[in-house]
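A single protein chain has been removed from this complex, and every other one stays in its place.
First chain written, first letter: the chains are A, B and C, and each begins at residue 1.
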Amino acid sequence: MLPETYKSELKDRLQKVGNPREMVVDVMLEVQEFYGWFSDEALEQAAVLLGMSSLEIEELATFYNTIYRQPVGKFVIHVCDSVICWMENGYGELIDHIGKKLGIGMGETTPDGLFSLLPACCIGYCDHAPAIMINKTVYGDIAPAKMDEIIETLRQEK
Amino acid sequence: MYPQVLLKNRKKDRILSLEEYREMGGYKALHDALTDESFHPRQIQELLLDAGLLGRGGAAFPTGIKMKTVPDDAPHPRYLVCNADEMEPGTFKDRVLILTSPHQLIEGMILAAYAIDAEIAIIFIRREYETAARALEQEIGRAREAGYIGKNLFDSEFDCDIIVHRSAGRYICGEGTALLNALEGKRANPRKPPPYPTVKGLWQLPTEVQNVETLCCIPHVLKNGVDWFKTLAVSKTGAGTKVFSVSGKVNRPGCYELPMGVKLSEIIEDYAGGMLPGSRFKACMPGGASTQFLPESMYHARMDFDDLKNAGFRLGTGAVMVFDHKTCLVEATANLMVFFARESCGWCTPCREGLPYILDLLNRIEAGEGEVEFIPMIRQMCSHMNYSYCAFAPGAAAPVESLLTYFEGEVMAHIENRGCPFKIGKVN
Amino acid sequence: MQPIIVIGFLNNMKVLIEIAYALYMGFYTTLKNLFRGPFTEEYPEYKRPLPARSRAQIILTSDPDGQERCVACYLCSAVCPVDCISMQAAEADSGRRYAKWFRINFGRCIFCGLCEEACPTSAIQLTPFFENSKRDILKMVYEKADLQVDHCGKDKNYNFYAYAGIVTKSAGKGEHVKEEKPVDVRTNMP
Partner (left out) sequence: MPKLIIDNREIEVPEGIKVIEAADRAGIYIPRFCYYAELGAVGACRICAVKFVDGPVKGIEMSCMINAQDGMVVSTTDPEARDFRRHVIEWLMMNHPHDCPVCDEGGHCLLQDLTESCDHGIRRYKGKKRTYVDQYLGPLIQHEENRCIQCYRCSRYYQEFAGYKDLGVMGIAQRIYFGRYAAGVLESPFSGNIIDLCPTGVYTDKPSRYTGRRWDYERVPGICINCSLGCHITVSARYREIVYLEGRYSGKVNGSFICDRGRYGFFYANLEERPRQGRVRGEDVPSGRAITMAAQRVKEVSESHGAAAIAVIGSGRSSLETIAALTHVCKVQGWRGPVLFDSRVSSESVRTAVSCIAQELAVSMKEIESADFILTVGADPINEAPMLAMAMRQAWRKGAGVAAIDCRSLDWPFQFEQVTAAPDDMADFLAALENSETTVISDRFVAQIKSIAAKIRACHRPVVVCGTEITDSKIIYGAAGFVKAMRQAGQEAGLFYTLPAANSYGAALLDEIGETAEDLIERIESGEIKALVIVESDLWDTFSDRQRLIQALEQLELLVVADFMATEILHRADIIIPTLSIFEAGGIYVNQEGRAQWSPPAYAGGTPIKITGQGGHPPRIIRPDIPAGDISPAWRMAWWLADRQPPASHDLLLDWMGKTFPVLEKAANFTSEGIRLYLPEARRKTARETGGRKIQSLGEYLLLPVAAVFGDEPMAQRSPCLEGYAKHPEMWMAASDARLFDASDGDAARLQLPYGPLELTLRLSERIAPGTLIVYRCPDLFWQQFARSSRFIVPKDRIRIEKKA
């Protein structure tokens, strides 16, 4: 359940905007932040908060790609697979390496619930290709060694 | 070295602070425009039109004309939306611009808002640019404190507030009308004009959508004048500078502010450090994934909206993606199609179903299952993409069409060899 | 001799030869058969094998896996020029559509074969069996049980439900020939 403080704070914000729909993406992202992913419960809570039907939220949640309607790990690794990163030398090996390092394939989550691996379209760091984004942080010029380092640091962080 | 305007005083790893921005003449244009009583907001529109400022988001529509389409008697509130949903593969100039000088964008936005008398300005930014979004929020706060944002700016009757809206991520949200639907909390399907957003946009109110780079240009045009802006360009019809985001097989990928109309060879050789060792130039996309491949014959082409258009290409966003002789363009195009096929909003048939169809054919060619009749099939389908709902599908078809036009030999080689020549060792 | 006369003579000769040949052939055939035994086939003692594609008695065949092939789509009854086919479709517990009852009135059937042509599942087929006459007209009305056979008939391979994409007990969504796994709208994949 969402904390009451959040609910009341949100109600205040909603009252300020003309139409609660304006806030729908923000609310989805915030509720997702709280639950870790946009679970059915999160969705239904968001629907109640915004006064929309569950389906109306689902229509949007399944549209956007950073709303996770399926469980994800604590760190979601978005690996850019658009043309510039893909064209980098050693891109294929890098992807294989990440998969092996984490022991999962694209779209999967590690059993410890720490990492999820998802492909992403160009994340706008083509000058540092290949680039990845973990949660909201972007890492550029990724090579297998650097990737290992990042993963290890995050493991420590958890 | 060409004069730097937008990226002038670019600091390494940090943004230009409000003070620094002010020192270099920032917010002067805004101050002058709002305090000079003889200066009418409409004059901004005229100035931008005279300066020949074209939309830098890819469509190259004259900014002044777009502003003029907001009717004088249009209802309020009016909106100005800054499109920072930069998701085109290869494009990252908006990120660099925001992270160089957020105040330049803020000033440009307030001026653009003033020109159409808009009270609410929204920055629609993609989620991957969280750093940029935070920087903007912080600097908007500072600008508000400094009195550049808010009510009765410079004691005029003009109010303007800026809001940062984070997208939850989809390429189509960068399409001007789809962006409006996204802001309204609807599925981001594009809208079909008429009515144009400048007449009935966000919440059916007049809304002007402009690209980050376009907005950044506005203060400079106002400050330094129309003629100065025109002389920045080195081509006949171009005006101003262009921020090129160079990526791919070059030594120094990155953002370079160069005059409109600079030669492609110059960008690659003089600024991006030339091709990678052992690589030869084969092709280049001049403006992101939705533009045509420039073949080697265009290596010395002038990078200007009109020049490229006359040659049958599009400058787009100025995202120069360089491909070398070792890259299989069929596979690269298939990679682009994967992107377009999964980012289609699913609204109209050619885009939703036609792009996966073309992708399937490309994949088959790449995998060695290609047939000669695939080529006319792809050509015909690509030409039909022009009749889709928005500009997404024609953009997606552009690289494929140019692949078949300029690199038909490479495609045929795939078909004849029943496989990718790069993989089965027929090239190198 | 003048050339014209020569041609006339030759032409006449040709006619004469033709006449003589015709006479010879006629007598030859008669003479040839004069001493041969009777050629009548003793029907019904002897039944001449008919080509497999002869159009007579209609059957309802089975799928290669032995299940009922007819999906009661009503196409045969629609195409039938004499309206001799009637049926009622229904849904079986297995999820398959089948004919609850299926009737062909052979009193009316003209064995034109259009039903077979129209059948999208190869269920209804015409067979060479033609000995179908009854004294009682109502006995010419065949019900489903009279029409069903436990083999595939002429089409040994086709199994409609392997392609249709319909959920039945034997296959779910995405488990048929040339089908992707069902779409998951909630997937995290882009």
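Note that a residue touches a chain if its C-beta (ideal position, glycine included) is under 8 Å from a C-beta of that chain, and two chains touch if they have at least 3 such contacts.
Remember, predicted model here, so these are calculated numbers, not experimental data.
Q: Missing chain touches which shown chains?
A: For the complete complex, the undisplayed chain touches A, B, C.
Q: For the chain left out of this view, which of B:E19, B:D32, B:E296 or B:E353 touches it?
A: Per the contact definition at the top, the residue touching the missing chain is B:E353.
Q: One chain isn't shown here. Among C:I58, C:V71 or C:C115, which residue touches it?
A: C:V71
Q: By the contact definition given up top, give the residues of chain B that touch the hidden chain.
A: 170, 187, 192, 341-350, 352-354, 356-357, 360, 364, 377, 380-381, 384, 386-389
Q: Touching the absent chain: which residues on chain A qualify?
A: Residues 52-56, 58-59, 62-63 of chain A touch the chain that is not shown.
Q: For chain C, which residues touch the unseen chain?
A: Per the touch rule, chain C residues meeting the hidden chain are 71-75, 77-78, 88-91, 96-97, 100-103, 120-121, 138, 141, 143-144, 160, 163-167, 173-174, 178-185, 187.
Just so we're on the same page, only the chains that are shown with their structure count from here on.
Q: With chain centres defined as C-alpha means, what is the inter-centre distance between chain B and chain C in Å?
A: Comparing mean C-alpha positions, chain C is 65 Å from chain B.
Q: In angstrom, rounded to a whole number, how far apart do the mean CA points of chain A and chain B lie?
A: Taking the mean C-alpha position of each chain, the two centres sit 25 Å apart.
Q: Calculate how many whole Å lie between the centre of chain A and the centre of chain C, each centre taken as the average of the chain's C-alpha atoms.
A: Measuring from centre to centre gives 61 Å for this pair.
Q: Send over the residues of chain A in touch with two or more other chains.
A: Residues 65, 121.
Q: Going by the contact rule already set, what residues in chain B reach two or more other chains?
A: Those would be 342-343.
Q: Going by the contact rule at the top, pick out the chain C residues touching chain A in the complex.
A: 185-190
Q: Spell out the residues on chain B that touch chain A in their complex, using ranges where they run on.
A: It comes out as residues 86-92, 94-95, 126-131, 165-171, 182-188, 203, 245-249, 253-255, 289, 319, 321, 323, 327, 332, 335-336, 338-339, 342-343, 345.
Q: Within the complex, which stretch of chain A touches chain B?
A: Chain A residues touching chain B: 18-26, 28-29, 59-60, 63-67, 81-84, 86-87, 121-129, 133, 136-138.
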